[in-house]
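All protein chains of the complex are present and in place, except for one that has been dropped.
Read from first to last, the chains carry the letters A and B; within each, the first residue is number 1.
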Amino acid sequence: MVPLEHVLVFSAILFSIGLYGVMARRSAVLILIAIELMLNAVAVNLVAFAAYVDPQQFSGMVFAVFVITIAAAELGLGLAIVLRVYRMRTSVNVDDLDMMRW
Amino acid sequence: MEYAWLAPVLCAGAFFFNVIISRQTPWKHRLSALVSIAAILGAFGVFLVVFSDALANLLGTAAAHGAAAAVDDRSRHLLFDDEPWFQVGRYAFQATLVVDWLSVMMLGVVSFLSALIQVYSIGYMRGDNRFWWFFSVMSLFSAAMLGLVLAGNFLLLYVFWELVGLCSFLLIGFWYQERDNAEAAKKAFVTTRIGDVGLFIGLALLFLQTGTFQMNEIFDAIAAGRIEPWVVTTAGILVFLGAVGKSGQFPLHVWLPDAMAGPTPVSALIHSATMVAAGVYLVGRAFPLFAASDVAMGFIATIGTITAIFAATIALTQRDIKKILAYSTISQLGYMIMALGVGAYTAGLFHMFTHAFFKALLFLCAGSVIHSMEPVLHGTGKSPNDVFWMGGLRRRMPVTFWTFVIASVSLAGIFPLSGFWSKDAILAGALAEGAWVPFIVGVVTAFLTAFYMFRAIYLTFFGEERWRFAAAVPPHAGLLVVAPTAASVPAAAGAMDVQTRRPGEDVPAHLEPEVRPALEEHAVPGHHAEPHESPWVMALPLVIIAIPAAIAGWIGIPGLFDPFAEAIRFGPAHEEALSPVVASVSVLVALAGIGLATVMYWRPIIRPDAIADSVPGAYRTLYNKYYFDEAYQWLINRVVLALAALAATIDRKVINNGIVDTPAGLTGAAGERLRYLETGRVYQYAFAFIVGIVLIGLIIVLFP
Partner (left out) sequence: MELGAILFYVVASATVVSALGVVVTRSVVYSALLLVLSLMLTGLVYLLLLADFLALVQILIYGGTVSVLLLFALMLTRPEQKPVLTHKGWPLAALGAVVVLVLLIYQAVSTDWARTATAVSAAAGARAGAVASRIGPGELGAALFTTWAVPFEIASLVLLVALMGALVIARASEEPR
């Protein structure tokens, strides 16, 4: 198997890409997609730790299950909100959604 | 003796029963009166048991050890001495009760008078719509007063001390619907509070020195010289300030005359016999503290002496019968304080004992008179307390009259009534201690006392029935020096606008044509009330109290039968024989006072207005009570309010604007600028978030 560090680097790259997406994208749907990437990177990390560091209890895998669960819930809710916003503003552009500023 | 605590607890129980249960019932007035009186009678029963115990104790040990055995050791019992009341840090406080002859005596006086006065109140307060509340507070007062006299711990004493003050406040302002009464209650509360602050600081000082509030431990420490002399002096004077406030001593006396705004039974119980005597009691109770400091004793004697004569002179000119009695009370309290101050311990407390009865009786008689005058003077704008509108009540109210005379003669100190013995003891004590000024002041005060009491008697019970034409004199008809007569009234009033007059046979013939129509026109229909004797529920207590008022002093006849001096004394008992010189001097000056009052107010050989006219300044000064209220008002307006304004300015400008508003303004301004950071752009938030994470990560990496 590959060294643990390589898996971690892989997950770090995925995470950073997701981070870039969250900050650089304007569409709410794309931001949600980028967040999925980040969550996914975290799940990879957890699975890697389960396999390399804690093979007896594999708690990391259980956590990965939970991460996937939460990610699904988050995506569902997020998209529902996006739909609602779109219906109110005909836009999913987060730049237009600045009602909650000063 | 172990059951002494029951007395205050019974009354407190009555109070709580009344305010919680009785008021909910449809017969709340009857029930609360019943419960209160039953409780105070129970307290009196407790007193009888304790008294017989103490007596048996005294006789038993006296037989065993001879009369010379130390009375303090065998008659003082401390209850709840060891059990902690509460604990703060390393200090434990005990709710100690002390049962000795002093507290047993007070127990008897308070429960006896309170019981009779509450019975009397049934008649006096009849028809008042807060009848039940009156009895509830009377019960609370009785509880507090009984607790006060039993307290063997200064902290406990202070609690009861404030509680009686509270009851006094509630009862002075009982008819608070009238603004004057509410003001009087407030004045009483605030003025006594000035003294109470002194008391509290004094007690705190003693606590700092000894670490305890237990009286006996503090006194032991003083006796053993464990407290520095200057502290004893300071604490003594401060503690005495409490007595000054409570007992209406100069210069904090101003609240007591105003306190007469309360119902008369309240004046009789609280403001003459018991609560105001609490100051004297405190001086007696804490006597070892004062006795250890010559300066404090001198201070006490000076204040008492000034008060005795000062209040007596004011009483000479007052028109309100209750105010005459109030100033008399102040004067007599000064007498007692003076006696204690010169070291005549037994005499001072003896006078407190006898005074309680006859002064309470005087007030109850005054209440009886006022009660019967009220319907008579109703609608005339005249106060029913004003002796100038009484007169001739002797035959109409014989019971009141005779009891009033007995009490007055007793107060004046005529042999052989009880006032004679106590007053004589004070004068003899002052003389024995070589205190000449108090002695002379005492003699002069005795003269003044006899004079003003008989002035009150003559104006109230003798002479013309002036209430018949009270309505004929318009209000504020100038300063009346002598009581108006039938002949003088229409002449004085005729020149002025006649407002309301009662049809009267006393209108002189030459004024008849012009006065008569006005009289007919303004006569109040069906208004023909005349003074009458009070109902038996009021008259009976008068008669009962008249007995101790006359003979209570007989337990202190020097040289013959003097258990009082044996039981209540400070240091070794010294039996003093009756001094014929002192006794005759005091009786003679009292008789002189009575005689002067007779020739001025009954058989007008000397006209009072002539005297007043010859010294108008002096008369006005006395009539206006030495302008003390005005001086205090000036002081409050000019000094207190100025200081308050200064404090308010500092509060507003420095504290509010500076310390409070400045940081608030800074926060607001900062928020006003920083709010634009909230752009509402999610990605900017995300970026800020990342910057934070990076910073934390760098910190972790760089400083592992």
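Here is the rule we use: a residue touches a chain if its C-beta (ideal position, glycine included) is under 8 Å from a C-beta of that chain, and two chains touch if they have at least 3 such contacts.
Remember, it's a predicted structure, so these values are computed and weren't measured experimentally.
J.: I'd like to know which visible chains would be in contact with the absent chain if the whole complex were considered.
T.: Counted over the whole complex, the chain not pictured touches A, B.
J.: Touching the hidden chain in the complete assembly: which of B:Val190, B:Ala223 or B:Leu698 does that?
T.: Final answer for the missing-chain contact: B:Leu698.
J.: In the whole complex, what residues of chain B lie against the chain that is missing from view?
T.: Chain B touches the missing chain through residues 683, 687, 690-691, 693-694, 697-698, 700-701.
J.: To test your reading of the contact rule: which positions on chain A touch the chain that is missing from view?
T.: Those residues of chain A that touch the unshown chain are 1-2, 4-10, 12-21, 23-27, 29-30, 33-34, 36-37, 40, 43-44, 47-48, 50-58, 61-62, 64-66, 68-70, 72-77, 79-84, 86-88, 90-93.
In this section, only the chains that are shown with their structure count from here on.
J.: With centres defined as the mean C-alpha position, give me the chain A-chain B separation in Å.
T.: Measuring from centre to centre gives 83 Å for this pair.
J.: Give the list of chain B residues in touch with chain A in this complex.
T.: Per the touch definition, chain B meets chain A at residues 675-676, 678-683, 686-687, 690.
J.: Enumerate the contact residues on chain A facing chain B in the complex.
T.: Residues in contact with chain B: 19, 22-26, 31, 94-95, 97-102.
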